[in-house]
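Here it is: the structure, laid out below.
Let's turn to subunit A:
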Amino acid sequence: MGTFDIALLLSGQYHDWLLRGLVLSLQIAATTWVLAVPLAIVIALLRLAPLAALRAAGTVYVEGIRNVPLLAHLLFWYFGAPELLPEGLKQWLYAGNVEVVSAVVALTLYTAAYMAEDIRSGIRAIPVVQFEAARALGFGFLATMRRVILPQALRVTVPPLISQTLNLWKDTSIATVIGVAELMYQAAKVESATFRSAEAFAFATAAYLTVSLAITGLAAWYHHHYPARTA
Partner candidate 1 sequence: MIELVQTYWVYFLVGQYPNGPLGGLALTVLLAALALVLALPLGVVLGLARISPFRTIRWPVTVIVYVVRGVPLLMVIFWAYFFLPSVTGHKTEQFSTMLIALVLFDGVYLAEIVRAGILGIPRGQFECARSLGLGYWRTMRLVILPQALRHMLPSLVNQFVATIKETSLGYIIGLTEVSFIAAQINTQVFTRAPEVYGLLALTYFVLCFGLSRVAYGLEQRLVRGSPVRPAASTVTAVQSLKAPA
Partner candidate 2 sequence: MIRFDKVNKWYGAYHALVDVTEHIAKGEVVVVCGPSGSGKSTLIRTLNRLEPIGSGTITIDGEDIHRRGLDVNAFRSRIGFLFQQFNLFPHLTALENCTLAPLHLRRLTPAAAREASLALLDRVGLAHKADAYPSELSGGQQQRVAIARALAMEPPLMLFDEPTSALDPEMVGEVLLVMRALAKDGMTMVCVTHEMGFAREVADRVIFMDHGRVLERGTPEAFFSRPEHPRAQQFLSDIRTPFAQAA
């Protein structure tokens, strides 16, 4: 196999490929996160809504998404969904960066389903008497959620949400299957160009680990500074 050539990783063309991949991975993760969290809150509230039809819609979403692997989601949104679009929209999509768009759509829907469950658990952790007290004061469902429940639920919810963020970061790697040039894709590309699998994958491993540890560290910091307060 030869010696480990660290120079390969520190500068030069292959270094640039890997770095570009890392940057794209981070961008995809960040974009997905920003889109998924609001969607997750909506889904969580749907699941808790007083109206049965709304609850059913939320449940269908969550169960439908979570029981299908992310890879299948990506295949559907990249190969299948564009075919369903009207012709003009389809052409516009293919002219642009269809791989990344499909990846972000798939990842957003997937991640939101998991986050919605964590937010729902967080809300359910708040004693129901809090909800009753707010309603007794005259607040409607949404107002109760906004002013009383969600602020309290936040502290309980943040640790599992950070854990889902960690999962999201790792899930960006699966986008490689539809040709998104993120970190994993670039590492494989470097490998096939140079046959130096150890160096390429060492870079990728180190990059994933570093960001993962940073996210985990954030969770520990949050837990230390903002422990959940009970009544």
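Operating definition for what follows: a residue touches a chain if its C-beta (ideal position, glycine included) is under 8 Å from a C-beta of that chain, and two chains touch if they have at least 3 such contacts; residues count from 1.
Selection rule: all candidates are chains of the complex that A comes from, given by their letters.
Every value quoted in this text rests on a predicted model; they were computed, and no experiment measured them.
With subunit A as reference and 1 or 2 as options, the touching candidate in the complex turns out to be 1. Every residue of subunit A that touches candidate 1 in the complex is listed here, in rising order: 1, 63-64, 66-73, 75-76, 79-81, 83-84, 170-174, 176-177, 184, 187-188, 191, 197-198, 201, 204-205, 208-209, 212-213, 216.
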